[in-house]
Structure formats: structure tokens, C-alpha cells
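Here the complex is missing a single protein chain, while all its other protein chains stay put.
We call the chains A, B and C, going by the order they appear; numbering starts again at 1 in every chain.
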Amino acid sequence: MKKSRLEAFSDGVIAILITIMVLEFKVPAGAGWRALAPLAPLFSAYLLSFLYLGIYWNNHHHLLHTVERVSGGILWANLHLLFWLSLFPFATAWMGGHRREPVPAAAYGVALLGAAIAYFILVQAILRTHGPGSLLKKAIGDDFKGKLSIVLYAAAIALAFLRPWLAHLVFAVVAAIWLVPDRRIERSLAG
Amino acid sequence: MKKSRLEAFSDGVIAILITIMVLEFKVPAGAGWRALAPLAPLFSAYLLSFLYLGIYWNNHHHLLHTVERVSGGILWANLHLLFWLSLFPFATAWMGGHRREPVPAAAYGVALLGAAIAYFILVQAILRTHGPGSLLKKAIGDDFKGKLSIVLYAAAIALAFLRPWLAHLVFAVVAAIWLVPDRRIERSLAG
Amino acid sequence: MKKSRLEAFSDGVIAILITIMVLEFKVPAGAGWRALAPLAPLFSAYLLSFLYLGIYWNNHHHLLHTVERVSGGILWANLHLLFWLSLFPFATAWMGGHRREPVPAAAYGVALLGAAIAYFILVQAILRTHGPGSLLKKAIGDDFKGKLSIVLYAAAIALAFLRPWLAHLVFAVVAAIWLVPDRRIERSLAG
Partner (left out) sequence: MKKSRLEAFSDGVIAILITIMVLEFKVPAGAGWRALAPLAPLFSAYLLSFLYLGIYWNNHHHLLHTVERVSGGILWANLHLLFWLSLFPFATAWMGGHRREPVPAAAYGVALLGAAIAYFILVQAILRTHGPGSLLKKAIGDDFKGKLSIVLYAAAIALAFLRPWLAHLVFAVVAAIWLVPDRRIERSLAG
């Protein structure tokens, strides 16, 4: 298994996922502004998921950049990650269609949590193949952001049952943590 | 981040977008010419969007051809462009289904305007990384077409509320400006 | 424009087209054999279009193999071909859902005819760039199959209004002409 095909396949799946989410925007029957209004929460959920898939695509690149050999374990850990990402369109459309409900917000959190854990497992699978002194080990460090995300997603799932908008807020904050360039945020958070 | 993966990912997303637009052609229940007639405005909107996505794919290629290093800024400016392009299938289907209505025509204009601004930002992000004496700077020149398009899209959004067909006309004219080979049109417009 | 990106983009679009046709198989409400029966004509139409897209993908490869430079003309001739191919899922679903009706059969023929003419134009655009003594010129020869296909598709469109099944037969025969390995069929047809 060459690395380039693992990259190409993952790129393909993420490109399709990021695109088919738009299929959830059912073209409204009406033609006025009012017809567009009910799509607003779905649109903001779409925007958030677009950012998350962009972040995953970006991080996935940097991660695979360091890989030298693709073992069976890495391959399946990668498919496991893609599986969780494949649930994003469904979770996005459900949460976007019910923004004041706890269960869809929690379900979105479960998809994010599953993907974050799958990413963690993928990092471990790669580290195991490459050893402690590897380039990846240095680049990842203690993976503060990855661990923080997992904690925050779990918290958001619980918060969804108290106030769904609190869960939405956490989802947006974690996306922002990943979007802001690395060094600054790590300093301010690791503090 | 290697340039080739940014290209491949962008190609993938644009290829999917250009293709899933056809999913909006709901197979009619009837089997006669009459069953096909209501699809005619959707078809012409599809044709227009196909041209636009083809133009973006083409220009995107030429733009990235000159890139030497992919920074985080370029990566996110590129995703920002893909985000606006991802709204094309929805905007196409809405406008195509309501050709005499102002809001869908304006919404299509907003998608085109957003993509044009995102493309402008992407060009700036690349120029910033490569400096004023770069190959891109010479190839882009003063980017007359890009700036003209932004002005025309904004005008079309306003025109949509007076006469929707005027907005449609502007959309077709801008596509034609990009389709006609560069030198002639630039001379005739700038001259 | 590098050839590899033109190939990759075309491959992407054809791979998506060949795959999204399956989305027209609406999962039946029932669970018995009877629930499956109405899908049979759609299934055979799907099989035919799968073959056609496979043939186009295959021929497209061989064609681009000989290309040395990608001009603007080749690029747009290629997008023109992809446009006609993008109509296959719609034409397949319509014909598959109305196998005894003339207009859907004729519409399918129009899609095939448009693609065949677009392919012919693409060949001409490539020949123009490469000259009469080129590798492609020798490989294409007088393009007997291509010209024959265009004639047969036009005939099938007319036949559709007499007997739709005659049009279906012609579509299957032309696919067979392309599937059978080259030399034999050319001898038998040209001979």
C-alpha cells in the first residue's frame, strides 16, 4: 500500500462528504425571502461542518505527511476515521433542522467525538509504526488540542440536554481553537 | 502541504459540484414533450452554472500553477472559495425553478459574488506569499476581469429586483467575458 | 494546464456520473420480489449507461494518452463532452422508467448523440494541435466507429417514434460495437 493512494482515497471521501452536505438544502417551493428563512439554522450548521471537514482534511494531510510506511493497522484506523466523518452530513442536517432540541445536538456531538477519538487512534497507530523519536512524535507533542477537543465534545453532549445552544457554542469554540494558527492558541491554552 | 494535494482536493470538490447539479433534474412522472417543458429554465440555469464551474476550474488551475509554497492562509482562502462554489447547485436549482422571481436571481448573484470575492482573496493570499516580482503578479496584471466581474455581479443583484431577466442577462454576459480568449476581450474592454 | 489534471478531472466527473446513477434506484417500500419487478427496466437502462460511461472513460484515456499539449480549445472541448455525459443519469432514469414511450427513448438518443459529437469535436481539437503526422492521427485512422455511431444514434432517435424498442436495440448494438475488441469489428463492419 503506497501512502499516495491512502491520501487520494481519504481526499476523495472528504471532498465528497463536504459536497454532498449541500444536497440537504432542499430547494424551497416559494421564491421569496421567507422561503429562505427556514434554511438559516441548517445553513449555519452546514458552515460549521464545512469548517470541521476542512480542519480534518488539513490535519489529516499534515499527519500523513510524516508517515513512511502504511501498515494494515494505519489503513483501518484511517477507514475508521472516515466512517465517523461520513456521519457528518446526517448529523448536520438533523441538528440544522432542529436547533432547539437536545438529541440532535447530542448526536452531532457524538459524531464529532467519534471522529476525534478515531483521529487519536490513527495518530497512535502511526506513532506505533514509526517509534518515539520520529518526526510525527515531535510534531504532535503531547497533542494538547486533540485531548482538549475530546473533553469538550463529551461536555457538549452533556450540555445539549441542559441547553442545546450551549452545545452549539462549544462546537463553534472547538472549531475556532483549530482554526486559529497553532502556536498562539497552544500558548494561551497551555498557559 | 504539497500543492498537488490542494489541487487534487479542489478538483475533486469542483468535479462533484459540477456533477451533483444534475440531481436537481427530477425525473418527470410523464413521458411526453410536455413533461420536459417545465425543466427548460432549470436546464438553462444548469448550463450556465456548468460554464461557471468550468471557468473556475480552469482559472484555478492556472492560478495554482504559479504557486510554489502552500501556506495556511492559501489553504483556508482556497476552502473559502470552495465553500461559495458549493452553494452553486442550490442557487442554480432555485433560480432555475423560479425564473421570473427576483429573490432567487439575487441569491444566485450572491453565490457568484461570494465566489468572485473569495477568488480575489485567494489571489491576494498567493501574491502575499510570493512577492510583487512573482510569475503570478505578471500573469494576473491588474486583474481587470476579476474586478469587473465583482462590479457586474453586484449590479445584477440590484437589477434582479427591477427585472429578473436583466440579472440573468448579466450572469450570461460575465460568463461570456471569461469564455472568450483573454487578449481580445481585455483589449476590447480595457481599450 | 498539465495533461494529468485534465485526466484527473475527467476521471472524477465520469466516476461520479457512473456512481450517482444508482441514486435513481429508489428503495422500494415493499420487501418481496414484486417490489423489485418495476425496477427491471430501470436496471437494464442503468446497465447500458454503465457500459457507455465505461466505454467513454476507456476511449477518453487512449485519446488523451496521445495529447502532448492541452490548449484552451482542448480544455473546453473536453468540458463540452463532460456536459453531455452529465445528462446520462437523467436520460437513463427517464428512459428506464418509461420503456414503451418514444420521447424518453429519443431523449436518451439525444444525450448519446450529443456526447458522440462532442467526442468528435474533441478529437478534432486535439488533431488540430498536433498535426496530421501525429500519433493520434495514426491511432484514430478514419474514425469509422465514431462516425458510424453518430449515424446510428440519429437513426435511433427517429426510430424511437416508430417503435421505442427499436431505438433501445440500436443503443445496445452500438455499445456492443465499442465493446468488442477493435480489429475484428472494424474488419467485419468496414469489410
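What we mean here is this: a residue touches a chain if its C-beta (ideal position, glycine included) is under 8 Å from a C-beta of that chain, and two chains touch if they have at least 3 such contacts.
Treat the numbers as computed from the prediction; the structure is a model and nothing was measured.
Listed by label, the shown chains that the missing chain touches in the whole complex are A, C.
With the whole complex as reference, residues 1-2, 5, 8-9, 12-13, 16-17, 20, 23-24, 72, 75-76, 79, 82-83, 86-87, 89-90, 93-94, 97-98, 101, 103-104, 107 of subunit A touch the missing chain. Where subunit C meets the missing chain, the touching residues are 7-8, 11-12, 14-16, 18-23, 25, 27-28, 31-33, 35-36, 47, 50, 54, 57-58, 61-62, 65, 179, 181.
In the analysis below, only the chains that are shown with their structure count from here on.
Path length between subunit A and subunit C in the chain contact graph, taken as the least number of steps between touching chains: 2. Residues touching across the subunit B-subunit C interface largely differ between the two copies, under half of the numbers being common to both.
The distance from the centre of subunit A to the centre of subunit C, with each centre set as the mean of the Cα atoms, comes to 39 Å. For the pair subunit B and subunit C, the distance between C-alpha centroids works out to 27 Å. None of the residues of subunit C touches two or more other chains.
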